[in-house]
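Have a look at the structure that comes next, please.
So, chain A:
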Amino acid sequence: MKYSPAELSYLKESLKASPPIRPDARLETQLRPIEAISNILPTANGSARIRASDGGECIVGVKAKVVPTSSTSELINVDVEISGLKENNSLASTLSSIFQSTLNSSQSLRQRLKLTSRFSFKLFIDVLVLSNQSHPLGLVSLTIYLALLSTKLPLLTSSTDDSKAEEVPVFHDDWDQARPLCDIPVTQSDSSKKSDSHWTPPLILLMAVVGENIFIDPTNAEEQVASTGLFISWSNGSISAPLRTLDIGSTDPQGISSTVLSKAYSIVEQCGQEISDSLTAVYVQDEDASSSDF
Partner candidate 1 sequence: MNLDSTFLSVNISVSPFSTVDRKKRPRNDRRIQECAMSIQRTFQEAIMGHLHSRTEIVISLHVLAQDGGFFAACINATSLALIDAGVPMYDYVSACSTALYDSISPLLDPNNAEESDLPFLTVATIGKTEKVSMLLLESKVPLDRLESLIAVTISGCHSLRDQMDRQVRKHGHLRITKRSE
Partner candidate 2 sequence: MPKRKDISLNERQFILSLLKDSQRLDGRAIDQFRKVDLKFGDSLGHAEVQLGKTRLVVRVSAEVSKPYEDRPYEGTFIITTDVSSMASPLFENNRSSDDEMLMTRLIEKAIRRSNALDLESLCIVAGKSCWMIRADVHYLSYDGGLVDASCIGVIAALMHFRRPDTSIDGDQTIIHSVEERVPVPLSILHVPICVTFSFFKVDEVPSSTENPVAAIPGSGQSANGVPTADDSAILVIDATAQEEALRHSELTITINKNRDICQIAKPGGYSVEALTILECANKAYKIATNITDLIYRRLKEDESKRNAGNLVPLTAENER
């Protein structure tokens, strides 16, 4: 949507104010309401759909395939399709590469996908953005998170050590025996109890910078007056790589100061755990609902 110069200037001034006034009266750390549901696709190993309050909608399907570990360098493949845009347009490929590199750099995820000494699962994460008003990065990240939480991989029944004799992996027939890809995090945020092997998917949170202020989950209007976008990843209870600026369609791009960066840090630290907890709660609820069906 196009705004008049007067509207943009009003918006910019109110967002620059201290404390900032967001048009929808949100806090800097507050996300817009979303409607989330997991495990919606019978043909995928894991799936999720999230609808944003501005009409944005994203569906993610995760599928796993057994591959010889040596044949591929990347065990996670992320493919983003944005409805209405051409294949391989820059926004879709930027998103694909952000998520693909973030997920591939996770050693513990790679460890989890390993089946035997020769074979691994390869994850295909296909993202379909049905509609988006604001930059879809945040929405896609939440949906991928939820889809990965709901991902289940079949239980391996053959031997895990096939270094001597090549053996094609054999799996348990019963889908109920499948093991979840992620550990379902304890809903309380007690990071002390977590062991090293504990793993939850990374969340990538998008923020917009206006003047000396920064806030999470910008709307389309806020994106237009922002000097730059910034995304920070949150994984396993702490801030982690990547941390990058991102062009979110701002009309007047500028760099960011160190105070803004530290504000961004504290925002993510404040709401990262809360977001992952709420999504976990959604997953647990969906899981309970589906198991009570039988």
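Candidates were picked such that all candidates are chains of the complex that A comes from, given by their letters.
Throughout what follows, a contact is a pair of C-beta atoms (placed from the backbone, for glycine too) under 8 Å apart; a residue touches a chain by one contact, two chains touch by 3 or more; residues count from 1.
What you are looking at is a predicted structure, and each value in this text was computed from that prediction instead of being measured.
Participant: Only one of these touches chain A in the complex, so go through 1 or 2 and give me its number.
Facilitator: 1
Participant: Hey, which residues of chain A end up touching candidate 1 in the complex?
Facilitator: Touching candidate 1 from chain A are residues 40-44, 47, 59, 61-63, 65, 79, 81, 83-84, 87, 124, 126, 128, 130.
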